[in-house]
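My questions will all concern the structure given below.
Incomplete set of chains, arranged as in the complex.
A and B label the chains in the order they appear, each numbered from 1.
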Amino acid sequence: MSIVTILSDDQLSPEAAAVFADIRAVRNTDFVNNFWRALAHDPALLQRTWESIKVVMAPGALDPRTKELIYVAVSIANGCEYCIRSHTAAARAKGVSEAEIMELVAVVGMASETNRMVTALQVPVDEAFRSPPEPR
Amino acid sequence: MSIVTILSDDQLSPEAAAVFADIRAVRNTDFVNNFWRALAHDPALLQRTWESIKVVMAPGALDPRTKELIYVAVSIANGCEYCIRSHTAAARAKGVSEAEIMELVAVVGMASETNRMVTALQVPVDEAFRSPPEPR
């Protein structure tokens, strides 16, 4: 049903198998979801994407829970069902509550409404919003 | 330059002026940005939008800083320059650091990349991501 087949573990190239081993080690579970099994047709793309996700979603200035909420919000705006479902599941696994999910939905809805109203009216940017802070 | 004129304070209807007074009181500043000045052509729409924003962005299960980051992320995905600038300014005013903004940019970028790759490959949703939690 997908554009490429979803590869099972015994269909992986050695390079793809090595990435799967790292996914399992980092996430501490045997489960590897279909996204990686589709990407495995191109082991270099698989590896690059996994390495990037690991870095981007790691704790930093923002905590992993906040990053997951942002990921879900973007996936909603981009209309990606798979991404909404998988990252909502990830958010719940990180302790995000049902009340927080409903508030996320409200903020995403509100932002989308005002985004379109601003675009519709072509509101000019206020001077107060123009200058970035000076670099340190 | 906008689709409707940006109304100054002395061009407001009494209904719109009342909403502006509430904006000023709630935000504790005399500054009212152009979005509200464009919406003021339709006082009922102005009032409804302002009442919704107050409720949605108030502290709740999610804190206002996190809500502001989600708002910015959605505005980026929807491509609304005004909204990106005004809500980034709001996020900074709430203490969001430059490092946090750069991480937000990285998460939004990464989510958009994987959103499109998932859509491109039409990856089927894993069973593990399908069931919502039972209502309490």
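Some notes on this structure:
The definition used in the following text is that a contact is a pair of C-beta atoms (placed from the backbone, for glycine too) under 8 Å apart; a residue touches a chain by one contact, two chains touch by 3 or more.
Note that this is a predicted model, so its numbers are computed, not measured.
Summary of assembly composition: all chains derive from one sequence, 2 are present in place, and the complete complex in the structure file consists of 6 copies.
Rule of thumb we're sticking to: only the chains that are shown with their structure count from here on.
For this pair, chain A with chain B, the centres built from the Cα atoms lie 19 Å apart.
Residues 1-4, 6, 31, 33-35, 38-39, 49, 52-53, 56-57, 60-62, 66-67, 69-71, 73-78, 80-83, 85-89, 92, 97-100, 102-104, 106-108, 110-126, 128-130, 133 of chain B touch chain A in their complex.
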